[in-house]
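Removed from the display is one protein chain of the complex; every other protein chain stays in position.
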Amino acid sequence: MSTWGKNLKISIFGESHGPAIGVVIDNLPHGYKIDINEVVLQMGRRAPGKDITSTPRFEADTPVIQSGLLNNITTGAPLCALIYNKNTRSTDYNNLVRTPRPSHADYPAYLRYGGFNDIAGSGHFSGRLTAPLVFAGAICRQILSTKNIVIGAHAYEIAGIKDTPFDMADITYEKLDELSHRTAPIINPDAEKLMRESIEKARMDCDSVGGIVECAAVNMPAGIGSPMFDGVENRIASIIFGIPAVRGIEFGAGFAASKMRASEHNDPYYYDSDNIRTRTNNHGGAIGGITSGMPILFRVAFKPTASIAKQQDTIDLISKNNTKLIIKGRHDPCIVLRAIPVVESACAIALLDLLMDCNGKI
Amino acid sequence: MSTWGKNLKISIFGESHGPAIGVVIDNLPHGYKIDINEVVLQMGRRAPGKDITSTPRFEADTPVIQSGLLNNITTGAPLCALIYNKNTRSTDYNNLVRTPRPSHADYPAYLRYGGFNDIAGSGHFSGRLTAPLVFAGAICRQILSTKNIVIGAHAYEIAGIKDTPFDMADITYEKLDELSHRTAPIINPDAEKLMRESIEKARMDCDSVGGIVECAAVNMPAGIGSPMFDGVENRIASIIFGIPAVRGIEFGAGFAASKMRASEHNDPYYYDSDNIRTRTNNHGGAIGGITSGMPILFRVAFKPTASIAKQQDTIDLISKNNTKLIIKGRHDPCIVLRAIPVVESACAIALLDLLMDCNGKI
Amino acid sequence: MSTWGKNLKISIFGESHGPAIGVVIDNLPHGYKIDINEVVLQMGRRAPGKDITSTPRFEADTPVIQSGLLNNITTGAPLCALIYNKNTRSTDYNNLVRTPRPSHADYPAYLRYGGFNDIAGSGHFSGRLTAPLVFAGAICRQILSTKNIVIGAHAYEIAGIKDTPFDMADITYEKLDELSHRTAPIINPDAEKLMRESIEKARMDCDSVGGIVECAAVNMPAGIGSPMFDGVENRIASIIFGIPAVRGIEFGAGFAASKMRASEHNDPYYYDSDNIRTRTNNHGGAIGGITSGMPILFRVAFKPTASIAKQQDTIDLISKNNTKLIIKGRHDPCIVLRAIPVVESACAIALLDLLMDCNGKI
Partner (left out) sequence: MSTWGKNLKISIFGESHGPAIGVVIDNLPHGYKIDINEVVLQMGRRAPGKDITSTPRFEADTPVIQSGLLNNITTGAPLCALIYNKNTRSTDYNNLVRTPRPSHADYPAYLRYGGFNDIAGSGHFSGRLTAPLVFAGAICRQILSTKNIVIGAHAYEIAGIKDTPFDMADITYEKLDELSHRTAPIINPDAEKLMRESIEKARMDCDSVGGIVECAAVNMPAGIGSPMFDGVENRIASIIFGIPAVRGIEFGAGFAASKMRASEHNDPYYYDSDNIRTRTNNHGGAIGGITSGMPILFRVAFKPTASIAKQQDTIDLISKNNTKLIIKGRHDPCIVLRAIPVVESACAIALLDLLMDCNGKI
């Protein structure tokens, strides 16, 4: 389903070439002032055409709010926003079903929906559906910011080229705030240059590249979350895998933890004046599903954009033969930069939902 | 919470040194014959003392079934099983709260539960709570096996030493079936020898090592799952992060996909006689949240066991000073081998829950 | 929350005087042809101004579909429909908060939302929010009708005047189909006449009357539902209490069952040719939460419309004194007739959700 959440519920709808896409956010905390310009700014970070690495296609992605705000303050009633589509259905896409695109949802979706799903522009499976997710995240992060909680991410790696990683135990509010307002949040300008060259080279080769997004949040209070299936990691992971092209997620030291010894990996506690902190943050801000007060930190792996102009092998579902496919249209040679605000947004929604747990207090 | 599931609900309870731990499985499909010996065998794979890499402590972990089975056939009513604890509370563990163990849930749980949580043997946060998870998984995999679905895993990596990885596009029922009955499922005997040496060396150093579990399932039908937040990856990830010490999960090519180009990563479809397959399986069996019919494949990163005999830095919550801690008792120098049946079990529960989606069919 | 459902999720949004109200229906079965005229017809039954007993105000309530339909066939992706409001915010309603209307949600909502809720036209608490519920129900009943399941209701009682009740054990498809297309579904014309007189009298007295809706569904298969908390009655009741002004629900013989002996109340089984039926249907089509194959039958009590022109006692929340209130505007002297399609719609949503249970079958 396209519904997520325990305390708040987001319900995302829409198909790429239908009239509109959008989201309903149910049970949002009331009384929070929303800066719509900031929301539009966040949506703009995801929109195509803002960075040369993405498609030259330009979509304004203006949210049209239908409910839940009064004088720009959350009412507590479900907040619904629509984003009207510019590209609406005009042509016959039936050929796409016949020859499913490799590593796209075409074929699995065809089976799942008996061929009734809308395939124009990938329908409900389009990356465009991350626009309402960013909208919802932009609302949630403004609420979180009243608690001084800020979320930021950067291109940890693109096409195998690494950016300067976060210093996991020492991430500042200012750094995350700055990154969360950039269209291309890459810390190291030299890495950025190499990344852009790799992306450009892939484009020239009618190919695409993937990468890793590193996301952090600071000032999340300690003691939030629950053990087993309802913890920080479970809930962040379950929403993050809702972003197209995600292939993995790791917290703190992540997969590298598997190569470490405990004496190296364990994070010793210490008193920093009266504050309890850990010297390192290999745990990524949550242990046993519960926040420690250290920065929440996770990385998300993105595969290379599946749509490439290069000829590919596939099948013809009607003639039942193997065949070749050339995908037409313009496609992002790398979606990692546009994915950064999406990851931040999913994180914001998850953290707000976690904060809304009563945590056994009545 | 310790409750998981959409169509079936598992509810795990118990504290390490309380009278018993156990699980309720609600809405289990009815009419399935359960081989209790096979369940006990699976639980034995997780139990300590079976392999020299784990603690010499021996726990029988016999499930005592209270409901839901009649003549060993599922009735469809909630199935409850208890596992009685041998080590029940006897000593005062209050010191443990005072000086929280690094990278254990002690301190976050102390905040979350206001100090009222049972800390004896880590209480509800104990790795022992994976025993009822294995029980539930063992029930689910027997139901899945009637559809020819089998799940198996191996120690993909321990202490940085790699086992022979799965050939992702060509995993056989027989291979998984064999692995899923071994106590130390490592494919390459040479790797196993090196892994055991590394574990032994860590033990001698009063330290511990981590590793990666690679898990696969074959014969899952194509077209199962849903886009966005309710897909194969979301649901597997959300249950897998319920296993203590998990730090990351990746599907198919996973984090390595981030270094690939699409021309290399995309999985071309082809007809294998009448069957539709992909040449490679970088997608790990699910695209857009929906199964493709190819093997489900994911890897799970485990951190090194946090409890080590080495002296560590920590804090004293009462005197509010930095202090030192030595953890007493016997601890696994590597929990990866024991974690393998736990990962398989969580996967089995998730796949059965997915199969129970109506998928829009009434 | 304004989200309901287990297998399908409906998420209703909007405030009475905001830009639009609407609904997202997630996980709807795919491949079902929707007759939009029939949907509009159902919505028209609920709209004001269709029957003299309701307000003379006329609202078209045209649904504008944003997603989930392609060539009028359900795609399986979330279906979103908007209904634009004609009366949008224009005046200052702050006085209404100061002197809460008796038996309206004004005061409880004020506390719940800290005064941030939109109170214009009752905001999200408006009876107008039943329009998207009827939309969703109209979609669901078209899907149910492909299984020959039909739902109909009538004004069982208004202002104490009883209509001819359903013969619970013998309700026909044709009867329900006919009722479900009428604006004023009352079986007995003499009762209708008396009801209308009572309503008119209440209107002249600046007062209002309540009533009871009796709703039935036939051809629901036997064996659907689950015991305890997930049964037919639990799920129908939980959605029905989402309709404003509902004060009670009873199934089959209902409250009258409490006065009967078992020898009178028990429904004996018999073979009607090869079909298993019960001679009477005091159980209302479900026993132990599971359908019996007999008609589903329940009654819903509606209180008199709380908004009346008569002067009423209330409080002034600012001066903290007792005071008097006269509610301005036109209000329905009886909402029972308009509530009938709402009850049918809620029933349709619940029955479709129930049908989508896998019921232990994989």
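The letters A, B and C name the chains in turn, as written, and every chain counts its residues from 1.
The rule is short, and it goes like this: contacts are C-beta pairs under 8 Å (C-beta built on N, C-alpha and C of every residue); 3 or more make two chains touch, one makes a residue touch a chain.
Note that this is a predicted model, so its numbers are computed, not measured.
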Which is it among A:Pro63, A:Gly76, A:Gly152 or A:Gly231 that touches the chain not included here?
A:Gly76
From the list C:Lys33, C:Lys86 or C:Lys310, which touches the chain that is not on show?
C:Lys310
For chain C, which residues reach the chain that was dropped from this view?
1-4, 12, 100, 102-105, 107-109, 111-114, 124-125, 129, 157, 159-160, 202, 205, 207-212, 222-231, 233-235, 237-239, 241-242, 244, 246-255, 257-263, 265-271, 274, 276, 278-279, 282-284, 286-292, 301-308, 310, 312-315, 320-322, 359-360
In the full complex, which bits of chain A touch the chain not displayed? Write them out.
7, 27-31, 76-77, 143, 147, 226-227, 230, 352, 355-358, 360-362
What chain B residues would touch the chain not displayed?
1-3, 9, 11-15, 18-22, 24, 26-27, 30-31, 64-68, 70, 73-80, 82, 112-114, 116-118, 123-124
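Simple rule for what comes next: only the chains that are shown with their structure count from here on.
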Which chain has its C-alpha centroid at the greatest distance from the C-alpha centroid of chain C?
B
Comparing chain centres built from Cα atoms against the global Cα centre, which chain wins on proximity?
A
How many Å are there between the centre of chain B and the centre of chain C, using C-alpha atoms for each centre?
45
Hey, how far is the Cα centre of chain A from the one of chain C, in Å?
38
For chain C, which residues are shared contacts with two or more other chains?
27, 30-31, 76-77
